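The structure is given below, and queries will be raised subsequently.
Every protein chain of the complex appears in place save one, which is left out.
Take a look at chain A:
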Amino acid sequence: MRAFWCALSAASMAPPARYCIPGERLCSTEEATAGSGTYTRHGFIFSSLAGCLERKNEDNELPVVSVVRDSESQLLPNVGAVVTCKVCSINSRFAKVHILYVGSTPLKSTFRGTIRREDIRATEKDKVEVYKSFRPSDIVLAKVISLGDAQSNYLLSTAENELGVVVARSEAGVQMVPISWCEMQCPRTHTKEFRKVARVQPQFLQT
């Protein structure tokens, strides 16, 4: 074991990483604040994951202690998180989607979600037609509004300007270009189709 540590520290410039297991006591709450992968009990911070200990020094406040597993972190869609999903079927009352990404991390197993008709737009909710907002196999940015009750799945909403359809294919099978907040045009056949389009964030626009 000691030989392994010597080899490790000789190979890398940084000090050898400290690994910890669930239930290991890291420090007291007076020395640091608990970050992700930890929990506090009786005034001490304990680790909650089997991974690498990370200590981030903040300028004004206490350092943040967190435990990180380099590979996948098991994320679940939380209320208020922006998720990327793919529409699998639509109805006159709602659209069923598969949640693929939470933020920018992909999910290993897909979760199912529902976008109700009244959650598609913020204004004129009763004049919305689901068929003119989404179509199957569209990629949509949405926000989680509820974890759902017994029968339903995650409830999502696209009632903001930055939420809505991001990528859609026209009936000719070509990826469409957004024209306005409610229309997209196919570059090959020049037909316009109705979608509830997400506004492109200013940092992604090429000018």
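Keep in mind that, in the parts below, contacts are C-beta pairs under 8 Å (C-beta built on N, C-alpha and C of every residue); 3 or more make two chains touch, one makes a residue touch a chain; residues count from 1.
Here is the rule we use: contacts and distances are computed from a predicted model.
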Exercise. Looking at UniProt, which of "AP-3 complex subunit delta", "NUP43 protein", "EXOS6 protein" or "SEC24 homolog D, COPII coat complex component" names the chain that isn't shown?
Worked result: "EXOS6 protein"
For this session: Identify the residue among A:Ser48, A:Ser66, A:Thr84 or A:Thr158 that touches the chain left out of the display.
Result: A:Ser48
For this session: Identify the residue among A:Asn57, A:Ser109, A:Ser180 or A:Gln206 that touches the chain left out of the display.
Result: A:Ser109
Problem set entry | Residues of chain A in contact with the chain not shown | 17, 19-25, 37, 39, 41, 46, 48-52, 69-74, 76, 108-112, 147-150, 154
